[in-house]
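Remarks on the structure that follows.
And now, chain A:
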Amino acid sequence: MQTAIAGAATSTRTSWRQGRDARDARLAAAVSLAKGKIVAASDATGLLEAVIRPGDRVCLEGDNQKQADLLSSALLAVDLAKVSGLHMVQSGVVLPEHLDLFERGVAKRLDYAYSGPQSARIATMLFGGKIELGAVHTYLELFARYFIDLTPNVALIAAVSADREGNLYTGPNTEDTPTVVEATAFKDGIVIAQVNEIIDRVPRVDIPGDRVHFVVQADKPFFVEPLFTRDPAAITESQILTAMLAIKGIYAPYGVKRLNHGIGFNTAAIELLLPTYGEKLGLKGKVASHFALNPHPALIPAIESGWVEQIHSFGSEVGMDEYIRARPDVYFTGPDGSLRSNRAFSQVAGLYACDMFIGSTLQIDLQGNSSTVTTSRIAGFGGAPNMGSDARGRRHPSEPWLQAGKEADPDGLAPLRRGRKLVVQIGETFGDKNAPLFVEQLDALALAEKLKLELAPVMIYGDDVTHIVTEEGIANLLLCRDASEREQAIRGVAGYTAVGRARDAAMVGRLRERGVIRRPEDLGIDPFDADRSMLAARSIKDLVHWSGGLYAPPSKFRNW
Partner candidate 1 sequence: MEDLSYRHIARQRAGGTRKIAVIGVVASGNLEVLAERNLPDAECLVEIKTAAEGFGEVWNAVIADFVERHSPGGVRFSINDGGARPDTVSLRLAQAARLMQEDDQ
Partner candidate 2 sequence: MTLADILTSLFPGGHDVRNDDGVLSGSGALRSGGRALVVGIADRTAVGIDEAIRLSRYVLDSIASGSGPILVIVDSDSQRMSKRDELLGLNEFLAHLAKCLIYADIHGRPAIGILYGHSAAGGFLATALATRVLVGLPGADPVVMDLPSMSKVTKLSIDILEEKAKSTPVFAPGLQNLAQTGAVHLTWDEATPLADQLEALLDDLPDARDRRDALGKERGGRLKAADIAERVHGLALQTR
């Protein structure tokens, strides 16, 4: 972008404020559309045509939860003569409009972190050359690049309300907004916010008005996906068994207090077993007390039973607002009483201040690499790799971290030995549609080859994984001393998948004797006890009752 200016022999620059001048010119071009900072929704496309230049880097706010949906529609409608070939740098490619931008030619290049519901279409478009891919990131990684080499020229963000000065209230779903605004506003970019309402005084200032250039009032509230709601009614006996194994075989012996949970049904089962099975094991106060976690409805019974000290959240969850407001001892809340979430800070918390990540995945290979990619879908990474990786920069000790480090390197000198974060993959040996969890080779490799990617999209690298839990038992990879032990430990909990059936039975037997593999019976767990009656809540309605009527689930989860 930077061009040498002809004529000056001693200096290549005539100005040190080209960026600022360019921004001011753009602002001037939009002045006629705005009353103060306020722009009518019907003028949103005109506003974008005025301030965006071809080839700009644009952050269209959206992640796995909230979406600046009005602004994405407005951007899609721009005149291609004025706006085209954009470089989108955004957390989530989630709405159909996000990809329509590329179909239309409004955008050309993409750097992103998560694609969820668009995972199949994005794969097709990448393969068809409709999208020029920069890279697929983790959230934290993309945020970091906003400050180094992917700084947005224009950020299109979503907030709950604004005042006339442009002060924004982002409400419980603050999420990525402060990070995006920080990177854009302080580097001569333009920030445009869509808000649900414009009011005289915002309940709290999440984004100061001097960082916001334009405010567009949307005709309906921005969309939020209830991604973290798991209906307890759908939890199976096998998932309960894996949850029992995890609690008794990992939470208890390591004494894991600080942790993050994935969004799958296995971890929902763990949350619902804490007040029942966990209580029976006498673990209350000893494990699972501090979380980097969204407000999972499934955690309500554990919170109400006094298990949880505090939770910091990436975002909020639909229907949880009143419950959170009534439990400020547990959640981070603002002076107005509502949740203050912050994705960047919570990701950092998950990376550095948690001793365990436990979550499910779609495929695990013989080295323990895991991926949620199949040959036809690229779901992106979101935040899981930050949660599910050992932080090499970590320096503070804790019991679980030291213990894991010791298991990995029993002969090392203790004061010089790194600890290890517990990174646990949990799931049933067969997933949806009987697809095996364990594979000889990840589909991610075939995909990388097909799309000519330099890196296969691996969610969690095998050398970060410490434990794998299935209904067959727990494989403790920290205790494996070489690659073949590791492979057999994985095969040993792979059940009747092809990978599992190809195990070396004698070696698996020896690993079991050493405690590398632990079966339910080795842990004193009777699979017949894995019954739904053990769940603290068996339905969404039960969760509502646990919350004292404060949790208001979205309609699609109701059966009353």
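Observations, loosely collected:
We take it that a contact is a pair of C-beta atoms (placed from the backbone, for glycine too) under 8 Å apart; a residue touches a chain by one contact, two chains touch by 3 or more; residues count from 1.
The candidate set was assembled so that all candidates are chains of the complex that A comes from, given by their letters.
Source: prediction; values computed, not measured.
Here chain A is displayed by itself, and among the listed chains 1 or 2 from the same complex, it touches 1. For chain A in complex with candidate 1, the residues that touch the partner chain are 237-238, 428-430, 434, 471-472, 495-496, 501, 527-528.
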